[in-house]
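Take a look at this one; I'll ask things after.
The complex appears here minus one protein chain, its other protein chains still in place.
Chains here go by letter, A and B, matching the order in which they are written, and residues are numbered from 1 within each.
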Amino acid sequence: MPSSRTIAPEIQYASLAQQGETAQIGMWVFLVNETLFFGALIFTYFLYRLSYPSEFAVAAKDAVLWCGSTNLVLLLTSSLTMVLAINAAAQGRRSEMVAWLIATLALGFLFLGFKGYEYFEDVRDKVVPGLNFEMKPGEAPAGELFWVFYWVATGLHAVHLSIGIGLILYMLLWRIRRGEITPTYYAPLEVVAIYWSFVDAVWLFLYPCIYLVGRS
Amino acid sequence: MYHWIPFWPRTAAVNGVVVNNLYIAELGIGGLIMATVLGMMLSFCIRYRAGSTASRTGLIEKTWHFEIGWTTATLLGFLALFFWGASIYIWLFQAPRGDLEIYVVAKQWMWKVEHPGGQREIDALHVPVGKTVRLVLASEDVIHSFFVPAFRIKHDVVPGALETIWFRASKTGVYRLECTQYCGLQHATMQGEVVVMTPADYANWLAGEGVHRSLAEQGMAIFQAHGCSGCHDPGSTVHAPSLSGLYGTLVHLDDGSVRRADEAYIRDCIFNPRSFTVAGYPPIMPDFSGQLSEGDVLKLIAYIQSLGYRGETSR
Partner (left out) sequence: MSIAAFEPGAEPAADVESSNYLTARNTIASWLLTRDHKRIALLFMASITFFFFVGGFAATLMRMNLATPGGLLQPSVYNRMFTMHGIIMVWFFLIPSIPATLGNFFIPLMIGARDLAFPRVNLASWYVFNLSGLVVLFALVMGGADTGWTFYTPLSTEYANGYVFAAAMAVFINGFSSIMTALNFIVTIHRLRAPGMTWMRLPLFVWGVYAVSVVMLTATPVLAMDTFLLAVERFLGVGLFDPSRGGDPLLWQHMFWFYSHPAVYIMILPGMGVVSEIIPCFARRPVFGYAGMVVALMAIAVLSFFVWAHHMFVAGISIYAGVVFSLMTFFVAVPSAIKVFNWTVSLHKGAILFDAPMLYALGFVLLFTLGGITGLMLATLAVDVHVHGTYFVVAHFHYIMVGATVSAFFGGLHYWWPKITGRLYPEIWARFAAILMYFGFNLTFFPQFVLGYLGMPRRSYTYPPEWQSWNLLSSAGASILAVAYLMPLLYLGWSLIWGRRAGPNPWRATGLEWTIPSPPPSGNFEHTPHVALGPYSYDPERGRYISQDGTSHAV
């Protein structure tokens, strides 16, 4: 029966340890699926980039490099703070865990803020396909495809990041406040952390595809 | 051959006979497999029905040698079929230099055919018997599929690309021409006929269609009207590749790749010149997408072909 005095496992599990481990495996399996989701998009991108290398290089010059780079730093740091939160949870340092989680949240929000500003710049640059796209010399017709990829990829990434922020908020405002994350059972937090790191890793792939093309 | 088989489609091209042989072989092999499975199932079901007195001793326990046995057998059989089918496919889908090259443009929901002499027809294709006919297919809108059941040939016609297929009709007659890729509302009626005639009848038919400017001549007019000649004429001061004798040669491109200058290549160069810059030339050719129709491009190709083939040997 329960390996913890306060939390019982669900009926299908023999122990909390098994439940926690299963939850983590569930997230890894889900990430296999997510990898193929983004993988298909990046495959599309490379197909067109190989077909239209010069057009893509011209089109990518309009991407706001400093925004993307700042965001890369922010997300990498947020993965670090996330891991520090897990570490604190494992050792039972509750207030430290909360502090690191809030730091992660703040970095996530900062990312979205920069992203929003970048979108604002993009609209001013007239690089929004379907809304105000303006062909620039040398990028016809495939430059638009680059920007379709840009909006789809960063948009989906932002949706994923927002879900991550929601999960951290759920942890902070519900699970941790109710004392359900303990040094013996912090698997839910680990599941969120695995997801968060994945979203971070996606940006590692998107960043060179979007911001570094044609800038060598 | 095979006309005695009931429900057999007509066969009117050399391509068709080859495919027929393979299909018959597959029907035989398939029938054999089906008979084996059905025979085993029925005999076991009868012999070992519940309550029968047949002996149940000595149940097969070790199964792996059976598994390896029939894995190997099926694999070998399948590989034989694969090689047979693939060799025909490679032969079928590599169009030789034809005795006759005809352009077909598909659009919702008709087939527009242009003969080299400029004769045009819709939903019909007249060809001489015994001649290798090479078709160049283009689509103006969605994906269609050019299918002549009696010739056993089919190819999708994809917008944005040119496809070539070939056949050599072996029997005169009128055969069905179909679209087999769903292309919208009237897909079912996007059909026509292929009329295979004796060479003499064919010549008469061509003559009866009236006097036309040939496709190459029409292509030359477009070549001049759209300013292509300004750069590509031999006397031009602009540094642009010469087109005479271009068709059929290998072209070295800027990015290091090599392409054969066939119909698809010429089309790509006209609509997407930046990606196909010839090595040693500046990337200055303007993009003609939106200015030329698929039909115009086919005429330009006919014109470029008329400037001469490299290695003028026909097969």
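The rule is simple: contacts are C-beta pairs under 8 Å (C-beta built on N, C-alpha and C of every residue); 3 or more make two chains touch, one makes a residue touch a chain.
Just so we're clear, the structure is a prediction, and the values are computed from it rather than from any experiment.
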(message) For the chain left out of this view, which of A:90, A:148 or A:172 touches it?
(response) A:148
(message) Out of B:126, B:187 or B:299, which residue would touch the omitted chain in the full complex?
(response) B:187
(message) For subunit B, which positions touch the chain that isn't shown here?
(response) 7, 9, 18-19, 22-23, 26, 30, 33-34, 37-38, 40-41, 44-45, 48-52, 54-60, 63-64, 66-67, 70-71, 74-75, 78-79, 81-82, 84-86, 88-90, 92-94, 108, 141-143, 145, 147, 149-150, 152-156, 158-161, 163, 176, 178-189, 272, 289-290
(message) List every residue of subunit A that touches the chain not included in the displayed model.
(response) 6-14, 18, 21-22, 25-26, 29-30, 32-34, 36-41, 44, 47-48, 51-52, 55, 129-131, 141-142, 144-145, 148, 152, 175, 178-180
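The definition used in the following text is that only the chains that are shown with their structure count from here on.
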(message) Considering only the defined contacts, which subunit B positions touch subunit A in the complex?
(response) 255, 274-275, 287, 289
(request) Sort out for me which residues of subunit A touch subunit B in the complex. (result) 51-55, 140-141
